[in-house]
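Of the protein chains in this complex, all but one are displayed in their positions.
Note that the chains are named A, B and C in the order they appear, and that numbering of residues resets to 1 at the start of each chain.
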Amino acid sequence: MKRVLLLSSLAVAGRAQQTAMDPAGAPARSIAHLGLFFLALLTAIYIVVITFALLPLMRRHRGIDQEPLEGNHRPSDATETRMAKRIGLATVATILILFGLITVSVSTSKATSGSPPRPDSLVVEITATQWWWSVRYANNDASRIVMAANEMHIPVGRPVMIRGTSTDVIHSFWVPNLQGKRDLIPSRTNIDWIQADRPGRYRGQCAEFCGLQHAHMALWVVAEPPDRFEEWYSRQLQPAADPADPVRQRGQQVFMDYACVLCHTIQGTQAAGQVGPDLTHLASRLTIAAGTLPNNKGNLAGWITDPQSIKPGNHMATVPIRPEDMQPLLEYLESLQ
Amino acid sequence: MYLRCLRNLHSYRLLSAGLCLLAFSACQREKRELRPSPTRLVVFSDAARQSDIQPGGRQSQPVVANPSHGSAYEISEGARLYDWYNCSGCHAGGGGGMGPPLIKTDWIYGGEPANIFDTIVKGRPNGMPAWGNRIPEYQVWQLVSYVRSLNNLEPTSATPARTDTIQQDTAGLRPRPTGVASSGVTK
Amino acid sequence: MNPVLETAERNEPFGNLEPEAIDKTWRDERGLKGWLSVTTHQAIGKRYIVTAFMFLLLGGLEALLMRLQLSSPENTFLGPGRYNQLFTVHGTTMMFLFAVPVMEGMGVYFVPLMLGTRNVAFPRLNAFGYWMYLAGGLLFYGAALTNTAPDAGWFAYPPLSGPQYSPGKGVDVWAQMITFTEISALCVAVELIATILRMRAPGMSLNRMPLFCWGMLVQSFMVLFAMPAVMVASTVMLLNDRTIGTHFVNPAEGGDPLLYQHIFWFFGHPEVYIIFIPALGMVSAIMEGSTRRGVFGYPAVVLSLVANAFVAFGLWVHHMFATGLPQIGEAYFTAASMMIAITSGVIIFCWIATLWTGRIHLTAALHFVFGFIVIFVLGGMTGVMLASVPLNLQAHDSYFVVGHFHYVLIGGALFPLFGAFHYWFPKFTGRMIDERLGKIAFWILFFGFNLTFFPMHIVGLNGMTRRIYTYPEIVGWQNMNLLATAGAFTILLGGIVFIANVLTSRKSGAPAGNDPWEAGTLEWATSSPPANYNFVHLPFINSRYPLWAGKADRGFVTGMRSDRREVLVTSVLDAEPHHRYVLPGSTIWPFVTAAGLSVGLVGSIFAFSGYFVASALGMIGVIGWFWPREPLEMKP
Partner (left out) sequence: MVLAARTPGDEAVTTPRVLDVSGLPAYDISSRSPLWLGQLLMCLIEGSLFLILIAMYFYLRLSVDVWPPPGVQLPNLILPTLALIPLIASCAGSYLASEAAKMNDRRGMLVGMALNLVLAIVFLVLRTVEWYGLNFTWKADVHGSIVWSILFLHTYDVVADLIMTTVLVVLVASGRYGEKQRLGVHVDSVLWYFLVAIWLPLYAVVYWGSHVVGAPQ
């Protein structure tokens, strides 16, 4: 078992960060420590119990050799009393251990769930929809609100309060390196908090079955040092600039002429659809289609041309874009930094 | 013992006949083609112009089969698009508003699938925009099926009993038999 | 042939000993009509078991397809639609069409034998229950074959399963199939409770009842209280929301999807114990037969079984920790969930004491019991981890949970069941099962099982969520998934060995005799396989293990009439004879009733008026069922 564990952790090292066994922040670390404590204690108990269960297979441990053999066996009263005492002891031990486990568990629960421990936390509203995530950085100043999709950047060392809900079915927000999961339920808002203590990219995924593309509903949490985060944040506040380049201008026109504009928003343009992800800063994202494909031009072209072959059943319309329109459109989208 | 009895029953034949029947009734309803075929991706770029030559009145239409007819999945997609493309902005949940009602109504431009298809694609005078130049054919048919399902023109087995929204009509509330006016019962 | 009979003939001339007459009275009719009319508990028990095994095979094949799909990242073997249907059908089949019915089948077959009576208390209800179960299974798979399989998961959470997000009839079929199996489960529960409380052999006071019967009694009571909850969840809430537009799960009109979860898990958690408690009874029976002693600490085991049942109804919320509930509730449900470990622990300790102090006869059946302990205790340990809220929030809905519940369900129910097949095979067929092949099958299954499900714990903690039809390469889950897929095929191999063993042993195994294991309980006091009437003379007993107690401590009941299906009704606690009771004969009406009801219930998927058709046809069936035909006045 140890070796398997080791092997699996080796397999993970250097790959995408999506594991509860390598916590990157305070809440996840408390949970991982609790888990290790449970694991160690329960493994020890397991070994003891199984040893006792298997020992009788070796004859010398049966402890009844002195007693006469019959068609059916009736151990002496002394043996039975001895066994009863041992069982009583084992039961008492079980109760005590469980009591301890409950105490540890409840105190960890208090420390890791609910509202974040510090009042200066960042507040991020996550809205899950079949099958992508809308991310909104709440702010009392309306001009400081940032909309993003399928990717959130957080500053290292600062707790981030998550207020999550859903627009359709139940989803669940789970970034295992940072925190346990929290269901996002339509007409309810659930609160949780995450924190990253070291920079990195952590992959999260919807954890509650939500229909056809449950498998392709991932998001990335990018933890950055505070100054890098602020830089990112101020960039995200900017609306999309009007393209200067004629090809990109043509691309913008293509976007507005086809059905794209019905569903997507690009701030700074007339595109204000609320149905699909906000594309104002599409090109700055790591992935497209909720973590399904790396964000590059080829993938974007494939995704626009035939989304149903990449993510069957998703709600992006298959829009027949004429070949001569495709290149400008891609150029334009690639310019949305 | 089981097999012997099945043989006695001739149930193989019975069972397969039953299954065929079920399959027949299920195939259209449960059809779910996630990837529209290329032929159904047409957008009608000249739709707006065409609509000008057919102002008002009911047109006789060639019978065109609605490829989405009776498919539960396509009707539900239609419902989604109805909301997403903001049909509800004018027609509300079907009861009408800025635009004419779509439920239990005499269709101004005809209620056959082909009529509704035309209305969506080409638009109509007095406010109905032409959508044909934006949305592909397969989505138009999904909308057609949904709109028809509002009037029970699609099989009820393929139509959901309700949506996860506030009830648009007051169908659930009825006046007391004593004659209390139903207007007193508003939601 | 029958030891009871032989002893009787040798020692004492009984007044009214007429085995031929009894045989004539209890014989089933021949032909198709007779086959449909059977009310003998052994026949119906066997039908349950055979049918349930067919569904186990189907469910297993579905699992193999899923494992193939997951064996490599970005696999395109199955699309998302097909995969979602597969895991929904797999889960539903295993829970509703295999696990519960097979336990019921074992109960229906063995409880009357172990209690020393001739049939269950309501034989026609028993037949009716089986037909409903079969109809439900046929409906479900008939729909699945015509592409109307549900795809919202086996617990069908709304809104996903609701009218808006699950178009088509798949979820309706799912919800109504539950009604069929639940009617069947309730029928069995009612008749088993009545049989156990009222028809035990004279002298078999409750504290002398075999532990398997205790398990079935506890399980039946749990069915009684749990099944109405799933009926409310699946039919009243979900199906009515989908077909006639009620608003139970519509948040916009005051409904609440979480209410569905509460009610579903108020059933769903006890469901696990409904499957697992009879298995505890089987383990106890195998252990007694293979260690030649009674289970140590019988009263403690019984009390723990009962306590388990009570606690099981108080911890459903641990399936819902991630939904965001008040913290005080979380603490309570954590404590309640961990309490199960105490009562289960006591049972395990008692078994270990039994093994330590008994004379172990290492049969194939006992292999499965040891396999059960090794696997189930591990599942229990991960269960304790899942009871802790923070750990649960990490592990919930990940493959860790998938691993956990397969350890609990396969380890806790399927291994005991396989053990029970090996142990009771002689009673079913009159022949011994091949021990060597049985042990080979065990080792393959045991190895394959761990290979399949142990890696799931690891890959789950590495972030792999449940119910995804594929995963990207970058997350690094492929090795563990490949191992699991290899394990799944190993399990298939084990299953093939087991089936081959059953088929060959049934034909050519060594003749078994009445009591090949020299076990102590009453099912071994009669011939293998038992005659329709179980015992020529009903036994009466004076100890927990009458076959070990010597002739002085058991005897025979005389004075029962052989020309009608008479059984003896005894008192609830001490099993003192109270009166004789005539069971109804075989009839086709339960089949007719079930058929009528099924037609209506299938119709109700499409229109609410189907319920009225079901009620009318069902009522006609029930009237035919109860219409008096036999001689009306009973002579003593």
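Throughout what follows, a residue touches a chain if its C-beta (ideal position, glycine included) is under 8 Å from a C-beta of that chain, and two chains touch if they have at least 3 such contacts.
Keep in mind it's a predicted model, so treat the numbers as computed, not measured.
Considering the complete complex, the chain that is not shown touches B, C. Touching the missing chain, out of C:Phe53, C:Tyr109 or C:Phe122, is residue C:Phe122. From the options C:Arg82, C:Lys439 or C:Arg580, the residue with contact to the unseen chain in the full assembly is C:Arg580.
The chain omitted from view is touched by exactly one of C:Ala194, C:Leu303, C:Ala331 or C:Ile440, namely C:Ala194.
Looking at chain C, the residues touching the absent chain are 7-8, 11-12, 14, 16, 121-122, 125, 186, 189-191, 193-195, 197-199, 202-203, 205, 224-225, 227-229, 231-232, 236, 240, 244-248, 250, 253-256, 259, 262-263, 266, 540, 542-543, 549, 551-561, 566, 568-569, 571, 574-582, 615, 619, 622-623, 626, 628, 630-636. With the whole complex as reference, residues 162, 167, 170-178, 180, 185-187 of chain B touch the missing chain.
One rule holds in what follows: only the chains that are shown with their structure count from here on.
Across A-B and B-C, it is B-C that has more C-beta pairs touching. Centre-to-centre, using mean CA coordinates, chain A is 37 Å away from chain B. Mean C-alpha positions place chain B and chain C at a centre distance of 44 Å.
Annotation for chain B: residues touching 2 or more other chains are 34, 164.
Multi-chain contact residues of chain A, defined as those touching 2 or more other chains: 168, 186, 212, 312-313. Partner chain A is touched in their complex by these residues of chain B: 34-36, 38, 41-43, 80, 84-85, 133-136, 138-139, 164. Of all residues in chain C, only 79-81, 84, 152-153, 157, 159-160, 164-165, 251-252, 257-258, 291-293, 296-297, 300, 322-324, 327, 330-331, 334-335, 338-339, 341-342, 345-346, 348-353, 355-360, 362, 370, 373-374, 377-378, 381, 384-385, 387-398, 454-455, 458-459, 461-463, 465-472, 474-476, 479-480, 518, 520, 545, 548 touch chain A in the complex they form. Touching chain B in their complex are the following residues of chain A: 168, 186, 212, 257-259, 262-263, 275, 306, 308-309, 312-313, 315, 317-320.
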